[in-house]
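Have a look at the structure below, then the notes.
All protein chains but one are shown at their positions in the complex.
Entry: chain A
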Amino acid sequence: MSPVLAGVLQLLALMAALALAYVPLGNYMARVYSSDKHWRVEKWIYKGIGADPDTEMRWPAYLRGVLAFSVIGVLFLYALQRLQGVLPGSLGFSSIDPDQAFNTAASFVANTNWQSYYGEQAMGHVVQTAGLAVQNFVSAAVGIAVAVALVRGFARSRTGELGNFWADLVRGTVRVLVPIAAVAAVVLVACGVIQNFSGIHEVGQFTGGTQEWNGGAVASQEVIKELGTNGGGYFNANSAHPFENPTPFTNLFEIFLILLIPFSLTRTFGVMVGSVKQGYAILATMGTIWLGFVSLMMWTEFAHHGPAFELANGAMEGKEVRFGIGGSSIFAVSTTLTSTGAVDSFHSSFTGLGGGITMLGMMLGEIAPGGVGSGLYGMLIMAIIAVFIAGLMVGRTPEYLGKKIGTREIKLAACYILVTPTLVLVFTAFAMALPTPANSMTNSGAHGFSEILYAYTSASNNNGSAFAGLNADTQWFNTTLGIAMLLGRFVPMVFVLALAGSLAGQQPVPATAGTLRTEKPLFTGLLVGAILIITGLTYFPALALGPLAEGLA
């Protein structure tokens, strides 16, 4: 069997597994976020928080909950890292410097997991397990909560109420993330992922001498890193490290975990707005873009253009033998089209066009299928833009799911899509104009520019992957990337929740013969077009200077 065919079969197997999970998981999540009943353990948690889970919140209250919880998350994680040197169970690692601790705290709370540290040389058991992995869970639960609030905005009418943030946060964690993670972690251990709390110890080698290993609760963290589309590796090499991702099966399984919730949430959306077909239309849009990107990636990586790869007879630099080109390509696209940023191969050593595809995936706003929660709300914002464009073409007031897209709604949607490009392009421009940031590049020329563009694209879109040649552990990068991650996560959430509040307050308009049928393939086509055109126009000049220049050289 040729490697290309094997790659395609892996893709098909992955799609089949996702399709099997789609309806049950999507329906289950719809029940989780609609049920009036509280589990006993949840009641204990609410008592601990001191919050009444049955109080309905309007959008400002919901937003305040999100922000309060996230501010505390940043402060707590910052303090934990600063105190690492005196905490027990830290493998003897010292406290993290202030700028790096800020960067890492911002990164994990913002669901980004950009890492300017070497996991196996910086973070001990306590910070990894009780700090970083906890944010992997709760930042994902916050993302889903905000998406569910927006869906409720569409589903409800003549009320400003969007649900209760604390209830959504706790249910997402307790009923969705923890159960799936616990089962999946055991599967990973069964395949060879390590799970222990041993210290740094020496292990003998074949020809004499020793290797030094550190243990860790890797499987439990690896699972939520993928499932919550977080991406922060226990080890520096992330999912390329054999202790995180030991076999071709675990590789596919980890990609499955990355895509599982973001795709299934479109079902949840369909069920909650009362038309599963609307969910299918969103799913089809996400699936089309994802599949298109995977195909392009496989094509360019198998073709291996670039002097070093042609010389080597294949683009295997930065890739593991057990995954090969096919498995690495699917992973690279899935991680950058979601907000994950985990890597099983190193994007900086992909072909010029391959690197460009990973960047473009993030630039689309990570909506195909996107991060847990953030993918769905990002896509629904694009749907509003697409409906608006269609409305302009036929001269009708646009409406989506029975809600009028008026001035206020379109302003909020437009503000949403302006946030990340502004962050990416302004920060990249400053980094290129100033003298010192360029010292961090490993490669020169177009690829050097790509390293910096990639860093700000990854941070502002909350991805967290890197063209890892960039030495990002400098005060400049730690600080600016930290700011980009926080603004890129929470400013859009403000617009999403404001939009949700505005939609929930509306009286629904009945569908007429002139209503754009948003559950039809025509709309999916329109939506894909709108996404590609808007992103293309925004980022084309920057992409032309970096990956396109390299890929066409």
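Worth a mention:
The rule is short, and it goes like this: contacts are C-beta pairs under 8 Å (C-beta built on N, C-alpha and C of every residue); 3 or more make two chains touch, one makes a residue touch a chain; residues count from 1.
The working rule: contacts and distances are computed from a predicted model.
When the listed names "ABC transporter permease protein YtcP", "Acyl-homoserine-lactone synthase", "Alpha-ketoacid dehydrogenase subunit beta" or "Potassium-transporting ATPase KdpC subunit" are checked against UniProt, the chain not shown comes out as "Potassium-transporting ATPase KdpC subunit". Residue A:316 is the one among A:15, A:291, A:316 or A:415 that touches the chain missing from this view. In the complete assembly, the contact with the undisplayed chain comes from A:345, out of A:111, A:264 or A:345. The hidden chain makes contact, of the residues A:143, A:160, A:232 or A:306, with A:306.
Panel shows chain A; residues 1, 3, 5-6, 9-10, 13, 45, 48-51, 64-65, 68-73, 76, 118, 120-121, 129-131, 133-134, 137-138, 166, 169-170, 173-174, 177-178, 181-182, 185-186, 189-198, 203-209, 211-215, 217, 219-221, 224, 235-237, 240-243, 246-249, 251-252, 304-309, 311-324, 326-328, 343-346, 348-349, 351-352, 355, 442-443, 445, 447, 467-469, 471, 550, 553 of it touch the chain omitted from the view.
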